[in-house]
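Every protein chain but one is kept in place in this view of the complex.
Letters A, B and C name the chains as they come in the text, with residue numbers starting at 1 for each one.
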Amino acid sequence: MASMTMIQAIRSALDVMLERDDNVVIFGQDVGFFGGVFRCTDGLQKKYGTSRVFDTPIAEGGIVGVAVGMAAYGLRPVAEIQFADYFYPAYDQLVSEAARVRYRSAGDFTAPITVRMPCGGGIYGGQTHSQSPEALLTHVCGLRTVMPSNPYDAKGLLIASIECDDPVIFLEPKRIYNGPFDGHHDKPVVPWTGVPQSEVPDGHYTVPLESAAIFRPGTALTVLTYGTMVWVAEAAVRETGIDAEIIDLRSLWPMDLDTVVDSVTKTGRCVIVHEATRTSGFGAELTALVQEHCFFHLEAPIERVTGWDTPYPHAQEWAYFPGPERVGAALRRVMETA
Amino acid sequence: MASMTMIQAIRSALDVMLERDDNVVIFGQDVGFFGGVFRCTDGLQKKYGTSRVFDTPIAEGGIVGVAVGMAAYGLRPVAEIQFADYFYPAYDQLVSEAARVRYRSAGDFTAPITVRMPCGGGIYGGQTHSQSPEALLTHVCGLRTVMPSNPYDAKGLLIASIECDDPVIFLEPKRIYNGPFDGHHDKPVVPWTGVPQSEVPDGHYTVPLESAAIFRPGTALTVLTYGTMVWVAEAAVRETGIDAEIIDLRSLWPMDLDTVVDSVTKTGRCVIVHEATRTSGFGAELTALVQEHCFFHLEAPIERVTGWDTPYPHAQEWAYFPGPERVGAALRRVMETA
Amino acid sequence: MSQCSPLKLHVPEPTGRPGRETDFSYLNLSPAGAVRRPAIDTPPLATVDVADALVRVLDDDGHAVGPWDPKADPQLLVAGLRAMLKTRSFDARMVVAQRQKKISFYMQSLGEEAICIGQVLALEPDDMCFPTYRQQGILIARGYGLVDMMCQLLSNDRDPVKGRQMPVMYSSRRHGFFSVSGNLGTQYVQAVGWAMASAIKGDTRIASAWIGDGATAEADFHSALTFASVYRAPVILNIVNNQWAISSFQGIAGGEAATFAAHGVGNGIASLRVDGNDFLAVLATSRWAAERARCGFGPTLIEWVTYRGGAHSTSDDPSKYRPADDWQRFPLGDPVARLKLHLLATGALTDDQCTRMQQEVDEEVVAAQKEAESYGSLASGHVHDASTMFDDVYRDVPAHLVRQRAQQQA
Partner (left out) sequence: MSQCSPLKLHVPEPTGRPGRETDFSYLNLSPAGAVRRPAIDTPPLATVDVADALVRVLDDDGHAVGPWDPKADPQLLVAGLRAMLKTRSFDARMVVAQRQKKISFYMQSLGEEAICIGQVLALEPDDMCFPTYRQQGILIARGYGLVDMMCQLLSNDRDPVKGRQMPVMYSSRRHGFFSVSGNLGTQYVQAVGWAMASAIKGDTRIASAWIGDGATAEADFHSALTFASVYRAPVILNIVNNQWAISSFQGIAGGEAATFAAHGVGNGIASLRVDGNDFLAVLATSRWAAERARCGFGPTLIEWVTYRGGAHSTSDDPSKYRPADDWQRFPLGDPVARLKLHLLATGALTDDQCTRMQQEVDEEVVAAQKEAESYGSLASGHVHDASTMFDDVYRDVPAHLVRQRAQQQA
């Protein structure tokens, strides 16, 4: 067991799966000889050869399209979209094909593909290197959407995703590739070393899909969140001293509703935190689910702390990012509601 | 003033705008010589010539892409996507370009385009001729999403959309093109004739964007809905005898929140009805907004009545469609909550 | 800079419209036997002349001429004719069934039957086809049950796809027939992916991809050609140019300025332009492309020149946008008549045998229809139970769909 960054953990998951299953193939822009712009596939082409790990043309629709065809053949393709902001050209193949083929053929054909994409901001990437499009995926029946918040989960969830017979979109919050980020961008960067969740077994293991994690138990209120925002929420909890229960959803959809309902039933208060734009974001669905299942336990309105409904600006990045101050203020407001 | 179907009203809006503004051009698959598969552009090519109204290649991404370029030149393009189910190939141009260009250029370039698409089910169109993708649009800042429920609004909203300097997605519920549909598919088809909202002026008028309509005033609860479902909701209200206030949102986003909040504040109960799949549907955002703004007035959980989280099946269409029985049951449940 | 007059938008117009006969000279035909047959390992760019000509084997008298004569086993051709007749008979009856409101929708392949049937006879049974809605001939040629097809059309409770799809959107993995999508073009690049997978696994199977002239404008067409070219995927890229999309003619899809086959050459893919109504030309060129793919020389793109004999679908009325007798005047004739003429001319079949064959296939179709209708239909309410609607969204039914199913059943 070694301490790994999230990049190393993802690479390890890919390595394990390439080794175990001949049908696993990996492709995407710059993932071959170079090993990916974030280095997640570094060394894998050398180890497994060019027909298992290879570069593709710059055509996201083509990447997902050939993945669907390969899956129909019997492979388990793992495709990389270089940034989630560039997945729109692949949207049709994801929505109309990967997500639908099992249904429309009544199980005759399936699409067990995994599509990895780095997402989220906090790296001065501006509007085209910062997006969190999860709500555009959770609305699509037939797709699974997953987002890890730490190296251990990243590896275990990625292996589970590749082994899953459904199409899985695996969103990688790039801001925490190299260390947990609590949203205090003006403080020194923290590495993963020393963080318990960076202890990652070398071999095969899975973190089951559709299972949330209680990242921090608590009694005062429930925070529902995922990805980078788990660490931001933790900072806010630490700084406000409010004994919040932080739930890391991990699988966004289909999701582990029981864990959510149990927690809010217990605490009676709920704050939802995500980086994506607010309107019709996944926080809207979480709000709806909580109020549908816990209405009579709610002592205060559910609050959403999210990115603003604007593109992700470059220069005003930290005014956009829902950092610990904004989360903390929401926690306090919700606690102060009688 | 004549009684028009929704198709005639849309055609009339296009005619008025082609006549008034030389910069308006209309294009899409089969919209030229033939006049559109739903006949919305019938006769317009003949009247305005092939450089104002013309057929395009079958490339939705190309259609919206050239529209953005034409808008940069100074035109006001009105593009048709033959079915909303086929707009995914255009999603990148809508999200990354039409919605973003004003922002990223700080107003140097804008995209005043209108994209019309028939949406919704109830015509045995199966999974690829029945979708309601509005939530995939309301999540996208920079876009406006509009859906009329009757001929008068269709014409007035379409003219407002074409005149609007922002990109507008104009969703046309195809099931009510030729008559209001209350969801009772086994009853005879009702034409628009005789329905007050089918009285449509010949000339220019607008129905303002961002304004909801109180379709039916009431005191017992609030129904938030739009498109075909306005008529289904009305049937459910009639059949249950519950004195509900039905709000026809018309502009889905940006939307008229005041009308919604005023109503729910008054009634204390809320049911949201849409045809789209449930999870991360626009109903989730509506639920979140209502509970954020009216929490202390709510006497019962907000209910959503929606399409199921499956593709729209062909043979089981009426088990999928959220008809008046399902809406009525929700109304009753919400009223019965103490 | 020279002074120029104001610009003008060019919008392609077909040569014919209702009331005005089509001038088919735009088709640019070659005489039967005139086009050369390149070596199987020819470099892609060396096919540029073939992509601009028209490979034809059958002359006007039904004789096979020139280098592309496949010298086919007459029994194979007879089997091809039978499949074509069956497909046509099937289509004709289903169009009527739709008019009778027994089925909700239909799309026939009238006039185009030779193309997919000829190709399938050049493939191995386990080669995979990625069809559009107009390649029902593949299923019929590969022996998929007519009753199964009709149960799908009727959306009854024996529909193999459980009523999920509109009619004609078949799926049969066992018959190498990928699930037809309602979204145009998506299958084209999937076929390339399937072919890449076969190459990755060191298999010998190849893929056959299908698209219409209109849909070549879609993004996935470009992706397919790019990926096929870059990875030399073992795939046949078929473009069925039946001159029409719905109401727009092939010029609106780019056919005015270049042949559709030229797209292949432009992407470094060997390309042929072929008379799609000439069964022997279809067979010969499909064999060439299949062998090329299987031997590792990469993809071939084939533009099949044909004509959509019927309406686009049962929702369409072509007399609104093209001359009513256009098909009769189409210079490449009727593929069924032409193959029949050849088989009669070569003595492989007699007139009597032809008549008998027609009777047999008609009877088979009628019997199948009778049986299929006995299982009920969408109209009669004999559909898969609503509860099945929640299956197959995922491999297992997740919690939220268990809840929704319970609500639906309540």
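Following the convention adopted for this analysis, contacts are C-beta pairs under 8 Å (C-beta built on N, C-alpha and C of every residue); 3 or more make two chains touch, one makes a residue touch a chain.
This structure is a prediction, so every number in the text was calculated from the model and none was measured.
K.L.:
From the touch rule at the top of the page, work out which displayed chains the omitted chain touches.
P.N.:
Taken over the complete structure, the missing chain's partners among displayed chains are A, B, C.
K.L.:
Which one touches the absent chain: C:A217, C:L339 or C:V365?
P.N.:
Candidates C:A217, C:L339 or C:V365; residue touching the omitted chain: C:A217.
K.L.:
Which one touches the absent chain: C:E124, C:D325, C:E363 or C:D385?
P.N.:
From the options C:E124, C:D325, C:E363 or C:D385, the contact with the absent chain belongs to C:E124.
K.L.:
For a quick check of understanding: of B:E19, B:D165 or B:D202, which residue touches the chain that isn't displayed?
P.N.:
Of these options, the touching residue for the absent chain is B:D165.
K.L.:
Decide which residue listed in C:A262, C:I302 or C:L343 touches the omitted chain of the complex.
P.N.:
Checking the options C:A262, C:I302 or C:L343, the one contacting the hidden chain is C:A262.
K.L.:
Touching the missing chain, which residues of subunit C?
P.N.:
So the residues of subunit C touching the missing chain come out as 1-2, 4-12, 44-45, 48, 52, 124, 196, 198-200, 202-204, 217, 219-223, 226, 229-232, 234, 251-254, 256-258, 262-269, 287, 290-291, 294-296, 298.
K.L.:
At which residues does subunit A meet the chain that is not included here?
P.N.:
The list for subunit A reads 29-30, 32-34, 37, 50-51, 54-62, 85-86, 88-89, 124-129, 278-279, 308-311, 313-316, 319-320.
K.L.:
To test your reading of the contact rule: which positions on subunit B touch the chain that is missing from view?
P.N.:
These residues of subunit B touch the chain that is not shown: 22, 25, 51-52, 56-57, 59, 61-62, 65-75, 77, 89, 92-93, 96-97, 100-110, 141-142, 144, 164-166, 210, 254, 257-258.
Keep in mind that, in the parts below, only the chains that are shown with their structure count from here on.
K.L.:
Based only on mean CA positions, could you tell me how far subunit A sits from subunit B in angstrom?
P.N.:
Each chain's C-alpha centroid was found; their separation is 31 Å.
K.L.:
Roughly how far is subunit A from subunit C, going centre to centre by Cα mean, in whole Å?
P.N.:
One centre to the other, that is 41 Å.
K.L.:
Taking the mean of the CA coordinates per chain, how far is subunit B from subunit C in Å?
P.N.:
Going by mean C-alpha positions, subunit B sits 36 Å from subunit C.
K.L.:
What residues in subunit A touch two or more of the other chains?
P.N.:
Answer for subunit A, listing residues that touch two or more other chains: 61, 89, 92, 96, 100, 103-104, 141-142.
K.L.:
I need the residues of subunit C touching at least two other chains; which ones are they?
P.N.:
Residues 162, 164-165, 169, 181-183, 219, 393, 400.
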